[in-house]
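All protein chains of the complex are present and in place, except for one that has been dropped.
After this line comes subunit A, so read on.
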Amino acid sequence: MISRRSFCKKSLLIAGGLAIPLSCLELFDPKRLLAEKDDTGARWVFLVDTRKCVGCGFCVKGCKVENEVPYDANVTRTWVERYIVTKDGKTHIDSPKGARDGFPNKGIDIGHGRLEEIKDDDIEKAFFVPKLCNQCDNPPCVQVCPVGATYQTADGVVLVDRSWCIGCGYCIMGCPYGVRFFHPVFHVAEKCNFCYHRITKGMQTACVDSCAFGARRVGNLRDPEDPVTRVIMTERVNVLKEEYGTKPQVFYLGLSKEVK
């Protein structure tokens, strides 16, 4: 009869022996390797021209309607910030309701429902900056997701699987740009996905379509003839928070040093 000791030893050996070849199957999944090497498709990027944005907030409205983000909820996939730099060197920033209704007040929103009035004579410069998910090349949100519900497609867009997200909020914490939030209806992590359902069909994103001033554009970085790619390659563009090493893929024209 087999002794308990030898039974334990042998079953450990068999389990270990089985585990090694099985893990190799996962390591060398040819389909996955091919998908990772695939650089023939598109690489979606975004171009924001801050010199053209007037802060009307149509893009925010358009995005909310297109992407089923509740209209009155105080979260948004994209927003517009207003910057007012006064002559004393101070920077005043606000984005009431993400600028969904534009900027109806002249005063700067400083929270608690209070407004800070700034005299016209004190203003040195003022401008608007639209923000959205940067679809980073090195996305920290994908890195930190404990179940892989946030993932990056081969064409560079970071997506969230709503049926898989556990709602821990680690990705929200990991994003330096504050673009992520919990969807008030689905209770999972939510973010801008460059209107993936539209751009993959050759359409423009909802915010690009809503912008009457051409301040927002979406393009394919792997197509040298793409007008957006040409701007990024030939003009002086900038990105947000480069110091985090996330390699953001939303490029800005006319970015000012005050932008946070």
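In this text, a contact is a pair of C-beta atoms (placed from the backbone, for glycine too) under 8 Å apart; a residue touches a chain by one contact, two chains touch by 3 or more; residues count from 1.
Basically, contacts and distances are computed from a predicted model.
S.K.: Could you check which of "histidine kinase", "Polysulfide reductase NrfD", "Response regulator receiver domain-containing protein" or "glycine dehydrogenase (aminomethyl-transferring)" matches the UniProt name for the chain that's left out?
M.R.: For the chain missing from the view, the UniProt record says "Polysulfide reductase NrfD".
S.K.: Just to verify: which one of A:R43, A:K61 or A:K97 makes contact with the chain not shown?
M.R.: Touches the omitted chain: A:K97.
S.K.: Which one touches the absent chain: A:L12, A:L34 or A:A73?
M.R.: Selected residue, touching the omitted chain: A:A73.
S.K.: One chain is left out of this view; which of A:G17, A:P184, A:G214 or A:P227 touches it in the full complex?
M.R.: Answering carefully, the residue with contact to the hidden chain is A:P184.
S.K.: Which parts of subunit A face the unshown chain closely enough to count as touching?
M.R.: Where subunit A meets the chain not shown: residues 73-76, 79, 81, 91, 93-95, 97-98, 110-112, 131, 140, 142-148, 164-170, 172-182, 184, 187-188, 243-245, 260.
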